[in-house]
Every structure is written in C-alpha cells, then in structure tokens.
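In this view, the complex is presented without one of its protein chains, the others remaining in place.
So, chain A:
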C-alpha cells in the first residue's frame, strides 16, 4: 500500500501587500517589494505556496540610540549619529531589502524633535536612499498624529508602510495612508481578537485589506516569545480557514525585542558561563527572528547586520525547492 501523506488544503490565503513604488508606479523607489500571499502554514511547500519570501527591514533612528550594547553599535560606527548616512549605509553596504525609519526622537519625553526637523530628515532620506520605506512614530499619540500625517504627505506615492495604528489611536494614521497612497501597520497586544477588531475598524474607514499588515507584538527569545508564536499560529489557522480579517501579512519587531534581552546585551565579564557576547547577541536576534518565521512572519525588522545576513541566508534555505 503506497504511503498516504496528510496534506492540508485551505480555503483562504494571505493578502499580498506591496511596499515601495518605482518610477513606473508613480514613486521613486528602486524596487517594490511584495509580501504575503501564502496559501498554507510556513514552508510546507509540498502542500501550499509561498509566492513571496519573507523580507528583512533594517532599522534606523532619527536620534542615536542610547541603549544599544557595543556589539550592536560596532558594525555601524559613526553613522549612528547621522540618520541619513546610516540609511545610506544600510542600502549601499548592508544591501537591505527595506529601510525602517523610527522616529523615536519626536517623543515629548525624548528629544521632542519638531515637525520641521522630521520633514527635513524624511525628505533627505527619500532623496538619497531608494529602498522601500517603513516609517514608525514614537508611540505618543498626540505627537504621532501630528507628525506621521506630514511624513505621509511628503512621501506621497512612495507606497510606504506607516505605523503603528493601535485600537485607541488609528483614525489619523489611516486617513493619512488613504490620502497619500500608503499602507498601515495595525498593532495589537498579543491578542487575536483585538488584531481582528482593529483590522475591521481600519477597513471600515476604506483602507483596502491589502494595505494592512499585522503587528502581533512579539517578545524576544526567553522573554515571552512563545506567546506571540502561538497567537500567530492561531491567527494563521483562522485566516487559512477563511477569516479575511486576519488574512494580512505579519510584521515582527524582532530587533527591538531581542536587543532588550539580557542574554543579548550582557558582557562576557558579567556572565562568563554564557559565552562570547558578540556571537551571543547576534544569535539572540537571529533565533528570535527565525522562530517567528516558523510562525508565519512576513516582514522582520532587525538590527545587527550579521544577524540579518544569517536570517536572510536561512530564508533562502527555507524556500529552496
């Protein structure tokens, strides 16, 4: 009797979201990146398709980060103090797929950077760097609602990904994305019902589903990674089973979480039994990232160039036919 394998056939698939617009598409990006489109659980290519492979976005900040360990700062060096040069280094030297600009410095409790400074920075980056862009606010609702719409306006037609929209603050950002042709990141606190509810609210404002990506709020390896992992698995099973309001690609803020972990940051002198800090930090981020790939991540936002290189190579291995 020939062996009968069990192949899952699902009724629904993940929406395809496009980030970046080339000249022909009305923007100035060097390429447009598509994510999503999966027809089944990750990397089971015998039973389902993954038309677009997961991508990694490198992350830069408008102000130099003050909580990065040396092992993470070293590969960047001086450019950490100059966001434009930092962005260019990501494109030219590290060959990033996408660029994430995080506007931490606009937060009133941080440097409280102004609208004018931010507009100037985004304009400079858009002119000099041709990667598809992700633009992130600072988490302060009032300041984000002031500045993100301006960012959306000056990048009109570039088909950026802008975030994060949350349940208590989404309208202004959705309106800006609608007005200027961008897509949105919908953030929910490790909660499948809120993720769905927020997608419904955003859709009701008229933003098409294929312009939404879900940020399920991940934790680092060792720091709650498994919660997001299971929420993502559940959401995907629901999506493939037919739930259109959970059928959006996932974006995972891996670098932000992984580099908060003590295991990623601590010097070898503090914990000699944990081994070299350089490799340990890189692996902490890379393993956090690859775990979420197995849960269905489509976009990973990462920090260490070596960790990015490793995960990129691993993605190629995962989709090899």
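Structural remarks
Methods note: a contact is a pair of C-beta atoms (placed from the backbone, for glycine too) under 8 Å apart; a residue touches a chain by one contact, two chains touch by 3 or more; residues count from 1.
Following the convention adopted for this analysis, contacts and distances are computed from a predicted model.
This figure omits one chain of the complex; the name its UniProt record holds, of "Branched-chain amino acid ABC transporter permease", "Acetyl-CoA decarbonylase/synthase complex subunit gamma", "NADH:ubiquinone oxidoreductase 30kDa subunit domain-containing protein" or "Quinol oxidase subunit 1", is "Acetyl-CoA decarbonylase/synthase complex subunit gamma". Within the whole complex, the absent chain has one touching residue among A:79, A:133, A:186 or A:225, and that is A:225. Contact with the omitted chain, checked across A:34, A:130 or A:314, is made by A:314. Residues of chain A in contact with the chain left out of this view: 2-6, 43-46, 67, 189, 221-227, 229-230, 233-234, 237, 260, 262-263, 273-277, 279-280, 282-284, 286-287, 290-291, 294, 306, 310-311, 313-314, 317-320.
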